[in-house]
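Only a single protein chain was left out; the remaining protein chains are all shown in position.
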Amino acid sequence: MKKDLKIAIIGAGSSYTPELIDGLIARSSQLPITEVRLVDIDEGWHKAEIILSLTRRMFEHAGLPVKVILTQDRKEALTDVDFVCSQFRVGCLDARIRDERISLKYGMLGQETNGLGGFAKAQRSIPATLDICRDIEKYSPNAWLLNFTNPSGMVTEAVLRHTKVKTVGLCNVPVLMQKGMAQVLNAEEQDVFVQVAGLNHFIFARQVNYQGEDKMDYALEEFLNDNQAFNPKNIPSLKWPRKLLANRHQIPCPYLRYYFSSDDTYQKSVHEAETEGTRGEVVKALEEKLFEIYSNPDLYVKPKELEGRGGQYYSDAACDLMSAIYNDKRTLMHVNTRNNGTIAGLPDDCAVEVTSVITKSGPMPLNVAPFDPDTLAMLQLMKTFERFTIDAAVNGDYQSALRALTLNPLVKNGKVLEAALDETIRENIQYMPQFQAYYEANLK
Amino acid sequence: MKKDLKIAIIGAGSSYTPELIDGLIARSSQLPITEVRLVDIDEGWHKAEIILSLTRRMFEHAGLPVKVILTQDRKEALTDVDFVCSQFRVGCLDARIRDERISLKYGMLGQETNGLGGFAKAQRSIPATLDICRDIEKYSPNAWLLNFTNPSGMVTEAVLRHTKVKTVGLCNVPVLMQKGMAQVLNAEEQDVFVQVAGLNHFIFARQVNYQGEDKMDYALEEFLNDNQAFNPKNIPSLKWPRKLLANRHQIPCPYLRYYFSSDDTYQKSVHEAETEGTRGEVVKALEEKLFEIYSNPDLYVKPKELEGRGGQYYSDAACDLMSAIYNDKRTLMHVNTRNNGTIAGLPDDCAVEVTSVITKSGPMPLNVAPFDPDTLAMLQLMKTFERFTIDAAVNGDYQSALRALTLNPLVKNGKVLEAALDETIRENIQYMPQFQAYYEANLK
Amino acid sequence: MKKDLKIAIIGAGSSYTPELIDGLIARSSQLPITEVRLVDIDEGWHKAEIILSLTRRMFEHAGLPVKVILTQDRKEALTDVDFVCSQFRVGCLDARIRDERISLKYGMLGQETNGLGGFAKAQRSIPATLDICRDIEKYSPNAWLLNFTNPSGMVTEAVLRHTKVKTVGLCNVPVLMQKGMAQVLNAEEQDVFVQVAGLNHFIFARQVNYQGEDKMDYALEEFLNDNQAFNPKNIPSLKWPRKLLANRHQIPCPYLRYYFSSDDTYQKSVHEAETEGTRGEVVKALEEKLFEIYSNPDLYVKPKELEGRGGQYYSDAACDLMSAIYNDKRTLMHVNTRNNGTIAGLPDDCAVEVTSVITKSGPMPLNVAPFDPDTLAMLQLMKTFERFTIDAAVNGDYQSALRALTLNPLVKNGKVLEAALDETIRENIQYMPQFQAYYEANLK
Partner (left out) sequence: MKKDLKIAIIGAGSSYTPELIDGLIARSSQLPITEVRLVDIDEGWHKAEIILSLTRRMFEHAGLPVKVILTQDRKEALTDVDFVCSQFRVGCLDARIRDERISLKYGMLGQETNGLGGFAKAQRSIPATLDICRDIEKYSPNAWLLNFTNPSGMVTEAVLRHTKVKTVGLCNVPVLMQKGMAQVLNAEEQDVFVQVAGLNHFIFARQVNYQGEDKMDYALEEFLNDNQAFNPKNIPSLKWPRKLLANRHQIPCPYLRYYFSSDDTYQKSVHEAETEGTRGEVVKALEEKLFEIYSNPDLYVKPKELEGRGGQYYSDAACDLMSAIYNDKRTLMHVNTRNNGTIAGLPDDCAVEVTSVITKSGPMPLNVAPFDPDTLAMLQLMKTFERFTIDAAVNGDYQSALRALTLNPLVKNGKVLEAALDETIRENIQYMPQFQAYYEANLK
């Protein structure tokens, strides 16, 4: 078995990178890492340099002789690596804020990975990711791409359908659900069997077992009672609609509030934007503080302020996944992978977020029992939205973009849609090369 | 072959009845009708009496010795009939207006057969229809129920799934599409082969052939250019979103504007309600005028003012259907019938609106080629909405009602939904006995 | 509307051609045919010349000024025609007899269109048909190919999947079933509504209605009682297994005896081969007599001896189909066409034999209600056999041939299968060019 693992981190200037490094250090006995290659572009270079220094201090402090470099040269970064962690944000937080503000301007929810904002993020992330994949195919055809670039599900599906790269998509939402279940049941996390299934940011817990007993009814009640164990920090905390959700033997993930209480979450997002600023604006301020902390030459561990962000456990999940693959652990994790019949009624070649056994050959999903008809119809709708979104990102086809957005329950349609889409393309044209022809012909 | 056909008309006080009588008279050589039994309830009795007189005058004028009676006694009305035409409106136009106003109050489209209004109408129509069907089962087990009570698709499905009555659901929308195609192609109606498929008020033309040639591309262009041949009077005329719909080899029915241009149709409905009144209010005024005309003892034909309403050709379709069944004509008509695999991806036991060969044993649907993925996802969503709506109508289950409405693209969800649903139930409680227990416990 | 129809007949030397000519003459008022082009190859030339003369005599006798030519030049034959009737038999009856004898030698049913014989016939017919289709695409891209070359279903599917030619596959089996039902019900043929569905030579009547009543139970009983109305001359008449088939609301076509009474039909075929000769041998003798009759210069009508063959009504069906297409008749016929969801559980792009409305744009199949599970499993098995058979015919892939035959219930598998398949290829190599490479490497 290979003893010198090399890892590349794309989008190294992310404020989450120290968590990832912390995770690698904590698993040093399981993962013999000898080299970490940080990659970023001009826009993130300053932050990436801060991360580079901090990373070196962290490994040194841990007594681990890991070589750490920072580069913009993808060949240098990607040659002969074992794992690639992808966590970049094309256009940085400013692009996110722009998405939020455009959505709100047209009377729609302004949010990062759902609705028009999620669509826009996909249009920026997918072309960039596919470009990186061309290099992974060339320089490290056997590497695993661990994707946590959002929207994670759509990015993962684009990689699965349009490249030969081996990939797994990650999200911290099911990790938080797993932890929440354990807390609610007063149990160790690994003793609770939780099966989740659905699409990224659109999943449901389908089974909750503990000590051989079905605990779904109990957990669902706690959930509807707003037990805070279930609630990540970046999702608005609102009462769940009990009359709609009770007794249905499945627990929605927090993001499903956007779909089950659309109007309330929309109102709240308007209010927040008017008072404290959009989530992107809040995060931007938070991130500036984090990088101030990271710059401290006396810091050599992950600072606990990092936990203030919603993405906690994201990087932890990535480290667990690397270890499970490397060590053929066959543990259960919740990942984005190829459907292949796992969720009946969705295309075989699409990405789904499902509980899987992690082997040295990758994730083997557990079968998912049939969904009830309304949940299935919603999943089919959202997956169809995702697929037209991916098509638009790959082909720059405006009609595909419209077909995608027309399906999305958080997006208005009619004239307002074309106006909002046009503005999205116009404001993002440097990050959405696929729409160049449309832009030239219609928006310039 | 039977030579004395008897027909019952439920909801005889409808302003459309003269069109139905006119159609029977025009087909007297094909349909040997000897008896017409008009049925209505107290609320519609006055109008039904006007219709009774007019009907008698019309038959007399045509020289047809048809016995016409008016009764509230369903046994008298339904014993030994061949066809039952159902066209009632529980709660009359006032209920429709109430639906429109409640929807608008909560910021949703106020419309009769879509969104919250369509749901409410189903909650009133389905229990009443099933009640009538119990009598048809008892007094005329071989009769055909021709349903044009709206929402026609859901009412038909309720009958198919919950009774033994032979039924066909009718709508004038596909009739108008067929006529529109012929007009656009400058052809005789019967020479144009049009296949429609979908759900009632949610259909698409899937094939348009003329003289052995595929005319879909041409017809779709005319349609997107707002050729008025396609547009019924009761649907707001707005530009179709060409960028969304062009080159897709299918033509949506006019009602699909509510789904492809939701925001525009909503804005328009708000504007109309504020200026000329809701559609229900407009129709109510129109109907009063119509009944004034009907009352004229010198009137003995269908007055041409009737054509001002959107439902024209409805009754014509009913007469064609009776004749096609009675004479085993094997002509093609567009009807609501059991799916049974006709549209792949929808349940076998649901009602679909599809082009069918009409035989003496009823409609035999033409197979429908697979829909494209976004149209299919929308059909699945809408059908699931319909099925939970039917369940709520049959069982009075509040959660089913919420599950239905949460899926509907024209309905807001979250707290506003429960408020709007509660108000709908409260205001309609005398017409929605299924919700009595919920009403007692929560709304009284 | 075009007034000078031209028809090409491929395989004109068939003994059925006079029936086809007779059908054209009988429909001369509906089909304004001005030219008939007979096509055949060297092997059939002598018989084709006899047919040419007879055809001319028949048209002359009927007083129809139709130009009739005979040619081997496909460009001459196929330029600017409206209909192409394909009815050839590659390798003539000798090939059929060889198939029968090879099958029997290895202990399998020796029959023309089922089992190993049907597979062999497909391997000869499909490459030849695709070759002809290349010329139709070139010289008459708008022509309809009416295929009655056997195995009709597989040949039709090959054309549908591998060419752009518009085609319909025909068979006389459903015609005979329709006639049988009418006879049993003592009714006019067109008054009985019969819906058939399945694969060519593997269909079931799924509906039998008369005067608005379901007559399936009655017809099935007659059928199980061996009412001879149902039985064509070329299928061994054996008692149907009543205990297996009763009360199942579907009536199998006569060929299904091979599958429901495999052992009995096999024993009978062995006995017949040992006594009167195989069916091919019997037909060969019969055909010689027919051509003697056809040669009589005083014969100018279809001789009634032709009815002794099993294929009667085949050509009649072809003429009805031509007229239905040309006149946009919208009558119901039973044809082989693209599935597209008509039979749930079979691939969209496969050929199925189903009752269809015939329009000027071709057949529009009636939807087929779901089959019961065992019939569906058999249909899926047989269709999969057909598809691997087609693949083998197109690609010459030996493994596809084995995969096809291994599925077929009338074919033994194991070592005996490879021996029988090798002998089939060896004996037919001049008619199966697709297997040339395998032949060279393994069998020479």
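As written, the chain order gives the labels A, B and C, with residue 1 at the start of each chain.
The definition used in the following text is that a contact is a pair of C-beta atoms (placed from the backbone, for glycine too) under 8 Å apart; a residue touches a chain by one contact, two chains touch by 3 or more.
Just so we're clear, the structure is a prediction, and the values are computed from it rather than from any experiment.
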The chain left out of view makes contact with A, C
Which one touches the absent chain: C:265, C:315 or C:356? C:265
Residue among C:72, C:190 or C:399 that touches the chain left out of view: C:399
Which of A:60, A:80 or A:191 touches the missing chain? It is A:191
Among A:34, A:225, A:295 or A:367, which residue is in touch with the absent chain? A:367
Sites on chain A contacted by the missing partner chain, in the whole complex: 1, 191, 193, 195, 207, 209, 211-214, 325, 328, 330-332, 340-342, 344, 348, 357, 359-361, 364-370
Determine and list the chain C residues touching the chain excluded from the picture. 241, 243-244, 246-247, 259-265, 373-374, 376-378, 380-381, 384, 387-388, 398-399, 402-403, 406-407, 409, 412-418
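Assume only the chains that are shown with their structure count from here on.
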Residues of chain A touching 2+ other chains? none
